[in-house]
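In this view, the complex is presented without one of its protein chains, the others remaining in place.
Order of writing sets the labels: A, B and C. Residues in every chain begin at 1.
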Amino acid sequence: MNDVSVITDRDNALFEAGIKLGALYHQFTGSPVNLKTVKSLEHAIEQSISVQPFVEDITVSINRDMIRLSLNNKFGYCELGGRMLDVRITVRYGSKSVQVALVFNEEAEYPLMRIITVE
Amino acid sequence: MNDVSVITDRDNALFEAGIKLGALYHQFTGSPVNLKTVKSLEHAIEQSISVQPFVEDITVSINRDMIRLSLNNKFGYCELGGRMLDVRITVRYGSKSVQVALVFNEEAEYPLMRIITVE
Amino acid sequence: MNDVSVITDRDNALFEAGIKLGALYHQFTGSPVNLKTVKSLEHAIEQSISVQPFVEDITVSINRDMIRLSLNNKFGYCELGGRMLDVRITVRYGSKSVQVALVFNEEAEYPLMRIITVE
Partner (left out) sequence: MNDVSVITDRDNALFEAGIKLGALYHQFTGSPVNLKTVKSLEHAIEQSISVQPFVEDITVSINRDMIRLSLNNKFGYCELGGRMLDVRITVRYGSKSVQVALVFNEEAEYPLMRIITVE
């Protein structure tokens, strides 16, 4: 067997971390939100994703300034957009712990998911 | 103009109430949940849908017994299923207020949305 | 019994029509899309919502110009946004048929759902 095909704890930790960010993003973006309700949404997202396998820690922060700019003038709310999200997740798989993040990248105008550290 | 084509406050109130239930259902079902996190999810769903136009009141209750039965043995969580939801929404449009509900119907084995009252 | 509490076919038709638009919106917005894949997404949304109770007809059109404007420069795709959607649904409940629509309203900068006709 070629050793490149051995799947390590590091591999699985990163794979699992990616799953969590993809899941969070596509489960919760689109949720109606305004400045009064944003805190409960942050909390619920953290709690919800925290129950998934291998999640050790998660913090979710939704950008209030972006909400303010996105509020519909007539109706006073907006939808949770991916660019509003700042998420940090720590996933542990066996011996390995990884930290990943979702942060809006202004240059690419893109809510970028990336690996922060592998330990 | 035929008078059946006149759209009334009653019409709009019921239409808007339907929108809210459909939105709630398809936005939040699938969310990972267990007995420790269910309260924050209920709260966030109530808060989220409450910001939508014409919503006067909303209560969301997630069935703990169904969560218990649905928990994955290995991983200790499940997904929010439509059948776990008991939702009551009051929508006001102009002069009319309507109450609608989403309740699991055991006979039809279906999470049934229906009109409760029109006032 | 006060006759305002009698729920009519018209009431249920409008309520059900609202459900479909709310469901469609929150199920499918957020889907990754570009100009090559938009047709399959339109088709799948039409097919998916058509299986729900009381739906007689549905057309879904996604605005190509808005996709073009929303494409990420680096990655060449965007997410399906509510404002890209033009949806027409006919719902029949008993003796009543209603047509409803989701169309982006430029003045309100809002993807507006409204009742078109009741027959």
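In the analysis below, a contact is a pair of C-beta atoms (placed from the backbone, for glycine too) under 8 Å apart; a residue touches a chain by one contact, two chains touch by 3 or more.
Since this is a predicted model, take the numbers as computed values, not measurements.
Summary of contacts with the chain left out: across C:I7, C:L41, C:M66 or C:V103, the touching residue is C:L41.
Residues 26, 29-30, 72-75, 79, 82, 108-110 are the ones on chain B that touch the missing chain.
The set of chain A residues touching the chain not shown comprises 4-5, 7, 10-12, 14-27, 100, 113-115, 117-119. Considering the complete assembly, chain C touches the hidden chain via residues 23, 27-28, 30-34, 36-37, 40-41, 43-45, 47-53, 75-77.
The criterion applied here is as follows: only the chains that are shown with their structure count from here on.
Distance from the chain B centre to the chain C centre is 18 Å, each centre being the mean of its Cα atoms. Taking each chain's centre as the mean of its C-alpha atoms, chain A lies 26 Å from chain B. As a whole-number value, the distance joining the C-alpha centres of chain A and chain C reads 28 Å. Within chain C, contacts with two or more other chains are made by residues 26.
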